[in-house]
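Our next item is chain A:
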Amino acid sequence: MPRDAEPSLSERTFVTKALAEGLRVDNRKFDQCRPVSLTFGDEFGVADVSFGKTRVLARTSAEVTVPYADRPFDGVFTITSELSPMVAPSIEPNRPTETEVLLSRLLEKTVRRSGALDTESLCLIAGQKCWSVRVDLHVLNHDGNILDAACLAVIASLRHFKRPETTLDGEVLTVYTPAEREPVPLSWLHSPFCVTFSFYGEEGDIVLMDPTWLEEQLRVSSCTFSLNRHGEICQVSKLGGSAVDAPLFIQCAQTALSKSKEYTELLERKLAEDAKSRDKGGLMAELTAENDR
Partner candidate 1 sequence: MATSQVLLSPAELAYIHSSLSLRPPIRSDGRTSTQFRPLTAETGVLPGTNGSARVCFSDGTEAIVGVKAEIERTRADNEQEDQDDGAAQRQVRGDWVEIAVEIPGLRDDDASTVFLGEMLREALLGDGDFARKLWINRRFHWRLYLDILLISPPLSYPLPLLSLTTHLALLATRLPRLKSEGDEDPMFDDDWQASQFLYSQNESARPPITLLVVAIGDNVIFDPSKEELAVAESALAVSVAAAASEKVSQDQGRKLKLVSVRMVDPPSRLTPPGVPNGTSSGTGAAPAGKEGESVEGVWKAPVGGTKFAILDGIIQAVLEKGGVADEVLDGLKGVELA
Partner candidate 2 sequence: MPLDTSTYSLALLRVDGRRWNELRRLHAQIRTQAAADGSSYLEMGHTKVMCVLTGPAEQNQSQRRGQTSGGGGSARDTASINVNVMIAGFSSVDRKKRGRNDKRTQELEITIAKTFSSIVHTHLFPHSSISISLHVLSSDGSLLAALLNAATLALIDAGIPMSDYIAACTAGSTSSHSASDDSADPLLDLNTQEEQELPYLTVATLGSSDRIAVLNCESRLQVSRLEGMLVVGVDGCKQVKQILDRVIREKGVQMIREGAVDRSDTMVMDLDE
């Protein structure tokens, strides 16, 4: 099995020594993130997120299927996050690595279990027909912090996605093409975002945000918070690693909250910009019934 290249001893010593002196290799502050870019594709539901060199693409699609027998009133919602060898040569297809398991569990807990998407709204005919919403996540480049980037991409993609409009007339279900009727966005309840903190030093008291791949390899432990802008924690996971002082978590939670608000703001702004650019001909304005009289 191919193995990940490990940072050399001199790299290790250099980075950790620099951190002890309060310096990061790329001259960022400890709590400073790399520039975040978020772009949407031409299609609805395609979101491309990059944190520095880390780049993640998420694509949402929907189709009509039969709901699970045990939950006839719920739609189907899946997030697939298979990592391909494109991410790193050490990843083999069909052989889930630790990173992949943790990534898919994190998205499961943050987006699905926290009830961000109202799955009941995906139901068309109880027990017979429902929408199956599927998010495919592709990590295009891994330079650290893929958890946060992946989560942002998934949320952005779902928020941007519009499913075809349907009507139910008696027993007849009609699905309209975008030309016939304007597609509708998914019924969305709240937007949680992941914020990961990496701990360094003997005592784990140096806290870094948005580490690069090199920094990630050298951390002693990490902790991921998922919060929405209302200050609700959806998930916290510090899965092992060196022990960290308890009060530090409270500080981290506060930082995570403000960071989550930043992400929310960014997403809302980008969504608004995107909606505006799609509205060039002013078709929507014409279609509205309101006149300024």
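As a working rule, a contact is a pair of C-beta atoms (placed from the backbone, for glycine too) under 8 Å apart; a residue touches a chain by one contact, two chains touch by 3 or more; residues count from 1.
How these were chosen: all candidates are chains of the complex that A comes from, given by their letters.
A quick note: this is a predicted structure, and the numbers were derived from the prediction, not measured.
Within this complex, chain A is touched by candidate 2 out of 1 or 2. Against candidate 2, in their complex, chain A makes its touches with residues 1, 3, 6, 96, 98, 101-102, 104-105, 108-109, 113-115, 204, 220-221, 223, 227, 231-247, 249-250, 253-254, 257.
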